[in-house]
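Structure record follows, encoded as structure tokens.
Every protein chain of the complex appears in place save one, which is left out.
Now for chain A:
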Amino acid sequence: MSTCPQHIIDYMHEYLDGDISREHEQVLKQHLKTCTECQQHMHQLSDTIAFIKSAAHITAPPHFEEKVMKRLPRPKSRVGVQK
């Protein structure tokens, strides 16, 4: 799709990771002002992140803890409180 230089795409990712340098950010901003293809690319990347982040929180099924405790091997020593 893109005929734009790869380093611009790299800067987009640096930007998204929050570790872009001032110079790179300047270059990226200047380029985005004039290039609609890269603007679209950048939007798509932001939308992609928003999409993944909207995944619902998943919780462990009921009795998970109990089941894990049952799967543990028997303790070798008995220092703990006896029931």
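The working rule: contacts are C-beta pairs under 8 Å (C-beta built on N, C-alpha and C of every residue); 3 or more make two chains touch, one makes a residue touch a chain; residues count from 1.
By definition in this document, contacts and distances are computed from a predicted model.
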- According to its UniProt entry, is the unseen chain "RNA polymerase sigma factor", "Phosphoribosylformylglycinamidine synthase subunit PurL", "4-hydroxy-2-oxovalerate aldolase" or "Ger(X)C family spore germination protein"? "RNA polymerase sigma factor"
- Message: Considering the whole complex, not just the chains shown, which residues of chain A touch the missing one?
- Response: 10, 13, 16-17, 41, 44-45, 47-49, 51-61, 64-65, 67-69, 71-73, 75-81
